[in-house]
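Written below as structure tokens is the structure these notes are about.
This part shows subunit A:
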Amino acid sequence: MGDKKINKPRRIIIREEYCMGCRLCEVWCIVAHSKSKDIIKAYKGQEPRPVSGIYFEERGAISFTLQCRHCEDAPCLEACLTGAMYRDKKTGMVLHNKDKCVGCWMCIMACPYGVIKPDFKEKKVASKCDLCIEREFPACVEHCPNEAIILVNKKGERIDKE
Partner candidate 1 sequence: MAIPKKLREFDVVRDDEKCIRCEVCCRMCANDVHSYDAETDKVSADSAKCVGCHFCEDVCPTEALVIKRNKSQIKRNANWKNDALGNIIKQANTGGVVLIGMGNDRPIRDYFGHIVLNASQVTNPSIDPLREPMELKTFIGSKPDRIELVEKKSKIKNTTEIPPQLELETPVLFTAMSFGSISLNACKSLAKAACDFGTYWNTGEGGLHKDLYPYAHRCIVQVASGRFGVDREYLKKGAAIEIKIGQGAKPGIGGHLPGEKVSAEISSTRMIPEGTDALSPAPHHDIYSIEDLRQLIFALKEATDYKKPVGVKIAAVHNVAPIASGIVRAGADFVVIDGIRGGTGAAPQIIRDNVGIPIELAVAAVDQRLREEGIRHRASLIAAGGIKSSGDVVKAVALGADAVYIGTAALVALGCHLCQRCYTGKCNWGIATQDPYLTKRLNPEIGAKRAYNLLRGWSLEIKEMLGGMGINAIESLRGNKEQLRGVGLHEKELELLGIKHAGEAW
Partner candidate 2 sequence: MRKRLIPDIDYRVPSACGVTGIMNQKGELFSGEAIYASICNMLERGNGLGSGFVAYGIYPELKDYWCFHIMYENEKAKENTEDYLKRNFGIKHSEPIPTKKVKSLKFIPLLWRYFLGIEKNVESAEDYIIKVVMDINKEIEGAFVFSSGKNMGIFKGVGNPDEIGEFFRVPEYKGYIWVSHNRFPTNSVGWWGGAHPFGILDWSVVHNGEISSYGVNKRYLENFGYFCTLSTDTEVITYLFDLLVRRHKIAFETVGNILSAPFWSQIERIENKEERELLKTLRMVYGPALVNGPFSVIVANSSCMVGLNDRIKLRPLVAATKGDFLYISSEEAAIKIVSPQLDKVWMPRAGEPTIGKLM
């Protein structure tokens, strides 16, 4: 599927007026971050099911999803004591290295969007959107049936999957 590590900056744009509240983005986020990358195995198999990197908000007819904004001036980066939270040089993304994480959850406290999820059992950061750095196209964007979330490049131009 030509999945390769990407090396250019990109961003997800949220268009709340088109979010129909299906939450398929969450489903596919989980699949994309699972070991097998297979939807049935990810949900029903023996492997541990990852937590989605997406926050879903809904009230009445209004709904939208939120992933890490990969802020230019990222408070979580400042807050992290161990350097587990770091910025990828090539893409400018804010990523998390579980091995270095000590579970202080300072990043969670600092994130103004509240999009970092804690893992109570392991006392670590459970998940945070990594913009599917391993994939050519983020899973949530690819599977959103209504193009409520779209991908743009550095200049803000839309990137479509071929």
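The candidates came about this way: all candidates are chains of the complex that A comes from, given by their letters.
In this text, a contact is a pair of C-beta atoms (placed from the backbone, for glycine too) under 8 Å apart; a residue touches a chain by one contact, two chains touch by 3 or more; residues count from 1.
Quick caveat, the model's predicted, so the values are computed rather than measured.
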| item | value |
| --- | --- |
| Touching candidate - 1 or 2 - for subunit A as found in this complex | 1 |
| Complex interface listing, subunit A residues touching candidate 1 | 17-24, 27-28, 39-40, 43-44, 60-61, 143, 145-148 |
